Each structure stands twice: as structure tokens, then as C-alpha cells.
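Certain chains of the assembly are absent from this excerpt, and the rest are unmoved.
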């Protein structure tokens, strides 16, 4: 049966007339139905970045330590010294998680792990950056948000725990804009030696092409195209069969692939992620400058009666495409037999540059691979700037009870302890987690390389909503600050650009501003972007999500004794503030949560100040003058101080005095000005520490002392006192309480 | 002396166990693949944690039929020390080498955290160095770690001193709050009547390096090593 | 009938088109145990509900759809004993 290509069919494949004309020009003829499907997924936003490619070019991607650049392969690779390297990347699974949160999140984890071991790296740890609608209250929306939240966490825990890769950090926040469109971004990092870098290229004409891993079914049919559209009620109806993750198979596949890579017979390897077999065949051929010919009849199949279209576009999980050097076939068979995994030789590398797909010997698809993979149309969308948010004025803000405000802020799920989440993640498997979730950055000891790595993900989307450029800059600064506070020197960045529909000029403007902000900040902080992901069309029926350009950053801690945690340790230690007391309340959590106002300009970042503060903090840590370091972010100094008292293994009080500082107390406590770090230091380090700060000409102040069982803050005539246990329970059990309701 | 670390498909603490033994305690240890049928040349066996066979059906239910398990059962009956950690404990119960079963945590959620553990008996090869109700610190990480056994067997376990570890608070007291999963009598680990087979949910394989926050796991592997090869002069 | 609890059984199975990795693992294990003739296994849930008085059919359907099963990947059947 031949399906006629009608304008309607072209449109349902998400292709424009112009794009269709381009397809005809590439082929020199009309495509058939299967070819139309192939073009449709490869030229979808998800695979081709057609609306963002020009923007992504703005990122600084090179650096002395960059071994594989962003865009070259599945993930970037960066040198960490002594011939060791790390591969890391972040990827989103937002749309699948909106439809089926458990499996959507689980398969998101599986996908990013495959991206990392495809590079020849052994995956070491995961981070997850999540966004949901508000979870408090009895409304149906809140109930649904709780369900999405709890299922997403369960899905990540299911896959990550089972495959045995610890989830050691991440971030979560809650805001109305994510209602119905949660964000699930997962980061994975792996370790490898320089000579182990594997390539996703089909090298060597005549080499065998193997399909390995789970059998193909009709799962997630054309999920890439699906992720490139707005979410509507209709999505739930026309949803293709949901992909189900099998972490057990994922684990076997991981071990088998690493074993095969170690044998030295792999010429090229590529995971089958979005657009499955289609994407992996044409991309490997394109990268190798070769062609690939496969026969679908040879593909292991789970269901009967699948058409070539279905097999090519299926997004069944836990599958890889592997090209082996001649003579390596036996090794592959031996290893995959050992691991009881399906495999099949499905074709070979050719010299004609074509992606040729046969079905029982009959040609079904014949497309120039490079053109399919690289010549997708590139668009520059229209951008329309939002009017600038107004400046915040403290005079217009009625005073609120600061004592109660701090408790409410600490209990608000965005700020509250995330132990309800990370206790569900195995964060100690692989016996390398030195600083577990709960501090500014997670620290992992890479035993094979004898290296300490720190990693974090960050993005304040409220800032990005009110000023995307500034928000993006701050995301980079905050990530770097988190690493510095743990004792690490920032190394490189991966990002995940989560936005609404780019055809809306205001959204495209948000995206462009964010990219430029990220790019500029990465340049200033000296951290190249080694990879990332774009997720667009994050819309619910009402509106788009707040712009969320998530930053994942990795750093190296040179010596074990530099590892630093965020909480106060001992009575009588001196508390310092490095950086300004600050005053900027615009876009703060205080305004949002306590005053219900999601508005005004966010804080501004000064690179000079930020870099100065970070340099001093790192230097103080390295000189052994510091017992704890915590950066101020959401909730300002008040929340940060409280966290210093309550987030450690032993709660401890503190007495802090702002003297005659002129601002209102709520402004002192809850402003979110940037470039601030709270340190604690032993009394005997006082002189040395202050000398270092003075020499660096950096703003700093002695705020008070650790001790007692209360947090006491005074400024001018006012004094506030909180029982540390009360703060602790407000903060530690909050999410558990909300989820039980 | 040589210790076997069995690798089942889906084991994910096999590498941690091997490292704990070799890097942490400098003991000779090797992997044994689940399709192997013999343990000859080995003096003790570790069944590591993880999700053998994806933990599908029930934890340990499928792994228990792996070819190597016949050798494990045989060796255990002959008196070889066998220790099952986390998933390994579940496999030992499924295989009938230990009484009882591990069911879903009472919270219905996976739980990963650091816990305190009291050593209830020094009379096993794994706790010989741990006399006097020592309190140890170690991580747990499991979704199905709630130990269950019927009333009669429980009485036997207690009266024959087969409860080896209990969840306690930091001061060593058995409390409801220190029970992370709903285990009956706060049981965290048990041994068989012959005392050579031990199963425990906590992870000594993740507590053998100061960097990881605890080295207490070494005490267990260390006891085993000294039982196998008594240190004469010290 | 008063005082006798009413039983309702609900069977929740993964949809045919959806991958059931657990079923595959069990099938392989059965084959290894010598049951060569096993073709396929699917694993679902069996819920035994006991009521004082039987709820009405519509309500029962509603909770099966909204709570006891996940209609995206599962289907359910109700059996009133």
C-alpha cells in the first residue's frame, strides 16, 4: 500500500511547505511516507534546533581543557588532569513527564545516562533540576501538582537507584507557571581516560552495524515531534504509546557497552534516544562522512506487524547502535551473550553517504545522511522585548512580621529542606559521595582518578521572568558561587534551555536574552559550555512557563582538606559576611511568598564584585581559615543564616548583629542581592582572615558568633529571636507535611 | 585466603564491595559471575547489593535461581562464611538460607540515609571483633528492607541469638524513631543457626573510608578476615 | 446480607502495547526453570477490596480510573464477588 503525500499529511508531520520543498530538492523527487516521517523527526525542533541553532552559537565552547566540544558528539568532554576527563550533560524530559510523570522522569534518567556512556565514560552521578506548580492546599490543581511531583521523584528514584548511579544533588522549585507543564531536567557525569573517548561516527566502509539492547516496540512513536509542540488537552488523546523505562536492561546495556568499548573493537557508538533508529543511523553516517545501510527485517522486535515507519521512528528505550571494526563481531557477540542482551547485525557502513533503509531487501528510505542530519532549516524567529519591570521601592511595602516571615519562608517548599526528595534517591551507591545532598554543591570522590568533583544545578526562574538576561547571568554566578563555597574551582557548564513556544515573539526574546546572558557570564567566569539541551513549547493551556535556563556546573577540588560544607560547626566560631549586606528586594521570595508579589526588577550582578568575592572565599578556604561557607540565594541572609544553623548534623544557634545598618530589618534579612557568602571561622583565624579580605579590598563584615540554641538577630533597636529547633522543624519536615495532606 | 564477590545481572554494589575489600582492607577478593557453578578456591562469599534481575517480581526472587546459588547454598551448608548485603540479604532469604523475608518499607518509599546500628552478638565470623554491643554508623538505601518473620521463628531468632544487628538511636537504644523501614523488632541483620550466614540491610561496603563519613564497615569485613586467617602476632 | 462484607476484586494490568519489563523478566526466569512452553507473561496488580455496603458502580469505576490504575499505561477490570 502506498500512502499518498497530501498537504494535510505534510502538515500533520509538522513540516511547512517551504520545508517540504527543501526535502524534494534534497531527494530530487517526492519523499515516500516513511521518508516523510524520517524528515519530520529529524527536522523537528527537538532534533534539529531549527529555531535556536543561531542562538546557541553564541556560547563560548572552547577552552584549554575542552577535549570534545559542545555539538560535536552526544556530550562534551573536559580534561580534569592526570589524563582523566569527565563527560557531562543535562537533558530535559518535560513533555513525557507531563503526560506520564513516573515513566517520563525514569526514561529521562535512562536517556541522559546513555548519552554519557556513549562517550566511553563510566557514569558516576546524577543531578536533577525540577519545577512544578504549587503543591500546598486542597485545590484540585495543588493535588495534581503533588501527584506530578511525587511521581516524578519516584520515577527518577526508580531508574537511578536501580541502575546504581547515585543522584547527589539538584534543585526543585514550585511556581504557578509550571502548572500542567513540570520541568524535569536531569544531569549526568561520567569519568574516562583521554584515550577512551568514543565517537558517534560510522567509520570504516564495510564495517558491521549492530543494533544492541531492548527489542523495538511501538513506544513513544515520534516522541521527538511530540516534544516539539505545545501541550494541549489533545496531547493526552493523541499521545503515542508511552515509553516505559527498564533500568535493569539499562544497567546490563551500560556494563556490556563499557566492556565492549574496553575491548577496542568499537569504531563508532551512538545511543538511540529521540528519533531512535532514524537519528542514530543518519547522525553516525553524517559524522563519519560515510553512509549506513540497514535492513529493518533484522531489527529485534517486540511486537508483530510493525511497519518500517514505526520501526524507524520508535523510541523504545535501552537501545544502542554500534559500529564494530572488522573482526570485532565475535567480541561483540560474546559480550552481549554474556550479558543476555539482544543484538543483531542490521547492516553496514557504506561509502555513498546515504542513509539507506531496507525492509526484507526492498529499499524504503534513501536519503543523503549529511543533508538529513545537518541541513535542517535554520530560522531566526521574531523577538519582542517585554517592557522592563519597575524598580522596587521599599517605601511602598507594608511592614510584615519578620519573625514569622522567616519561619514561613523556611517552610515554603521552594526553600524548605528537600530531604523528602533526596532520601528517596540512592545517593551513596558507588561509595564516592563525600558531601551528600543538602549543602551548596555535592562533592563526589572519583576513586579511580583520585579527584574530588563538585557539581550543582541552578536557575532562579523568577529573576529570568522579570529580566531574562540578568536572570541567566545570575544562574551562572550562583552555580559558580555554590561550587566555590564547597571548595571547588569551576571547570565547565552544561545548560538546559526551558522555554515556551518560540513562535511567540516575547518568548523568543526571553530565549535570546537568556542565551546572551549565559554566554556572557560563562565567558566572564571562564567556564566553557560543553553541552546542553533545549526544550521549547513548555506551555500549559493558560500560558508559557517562566523562562528557565538551567545551569549545571562542575568544579574540581584540588585537595581533600578544602572540602567545605554550608553549616556552622562549633560554638564560638566567628560569623563573617563576605560581600555586601545588600538591599534589593525585587523578584525576591520574600515579596512572592510573604507579600504575594511576583514583580519588580531582580537583583543586579556585578561581575567584578562577584569574581572578587569568589576569589577571596576560595583563597580563605584553601588557606584553611574557614569552617563553613554558604552562599546567599533565595530568601536572602535570613534564610541563609538559618540554614547555617539547622542544616548540619548538629543544630546550633548564632547571634548576629547588624549594628546601625540603616535599612529596614526585613530588607536586611530577605533581600537577594548577589555576591554574598556567609563564612564561619575559628576565633584564632580572625586576624589572618581579615587580613586576606582587606588585602583583596573586598567588602566583608564580622556579623556575630556561633553558639547557644537560638538564632538571634539584632539591628538598631530591634532584636529577633528564634528557637533553632522551631526553625528546623518548619524547614526540615515541611515537604513531608505538605505531601501527607 | 580469597573472598568471592558474586555478580548477578543488576548487582550494583559489586564494585563497591570489591573495592571495600581490596582497597579498604587489602584483602584478596575476586568477582564471581552468576553463571559460574563453583566457588572452589574461595573461603568466603559476599552477595552484594543492587537490583538483581531488576528486583522484578520480588527482590532476590529470580537471582536465587542463578547457577552460582547452588554453589553458595552448598558452601554455606559446609560452613563457609556467606554475607549478603542489602539485595544480598534479600537473596539469602529467598534462597532459604536465612529465615523470614524483606518486605516493602512501611513508608512505601525508598529510603537512603545514614543510620545507627547496634551489634547484638559477637558470635559470628563477621562480628567477632565487635563484642559489647558496639554502635556503628552506616548508610542504608533500600525500598524493601522491612524485615518480617512469623511469630514462632521470631522467638527462635531471638532466643538463639540470631539477631546480629538492630537499628538504634545514636546512644544505642532501640526506639521506634530509629527504625527506618518498619522492621520487626528493629532487626537490621540476622544470621542462620550455624552462624556462618549473615544478612544485613545496611551497607558496610559504603562505610570503609573516612571520606564517606564512616569507616565502621571495615570492622565487619575485618572480623571476617581475621576469622578466616587468625592474626597470630599483633 | 447485613454484616457480611462485600468483596470487590480489581485487576490492573499493563496495556498490551506498553512494555512490561517485569513480565519479560518473569518469563525468562520461568523458561530457565524448565517451563519451555511459556510464551509471554504480564504482571499486574490484584486488589481485594472489602466494603460494608457496596458502593455504586459509577463511583467504583471512577476510583479505579483515577486512583487504582493509571489509564495512560494500564487497564483495569472489576469483579464483584
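By written order: A, B and C. Residues from 1 in each chain.
Everything below uses one rule, namely that a residue touches a chain if its C-beta (ideal position, glycine included) is under 8 Å from a C-beta of that chain, and two chains touch if they have at least 3 such contacts.
It should be emphasised that the depicted structure is a prediction, and the values quoted were computed from it without experimental measurement.
One representative per chain kind is drawn in place, while the complete complex holds these chains as A x1, B x1, C x2.
Here is the rule we go by: only the chains that are shown with their structure count from here on.
Each of A-C and B-C has its own count of C-beta contacts, and the greater count is at A-C. Spacing of subunit B relative to subunit C, judged by their CA centroids, is 34 angstrom. Of all residues in subunit C, those that touch two or more other chains are 21, 25. In subunit B, the residues touching two or more other chains are 53-54, 56.
Taken together, the subunit C residues at the contact with subunit B in this complex read 21-22, 25-26, 29, 32-33, 43.
Only residues 99-100, 102-103, 214, 217-219, 236, 239, 241-244, 246, 248-249, 302-303, 316-317, 340 of subunit A touch subunit C when the two sit together in their complex.
Subunit B makes touch with subunit C in their complex at residues 53-54, 56-57, 61-62, 65.
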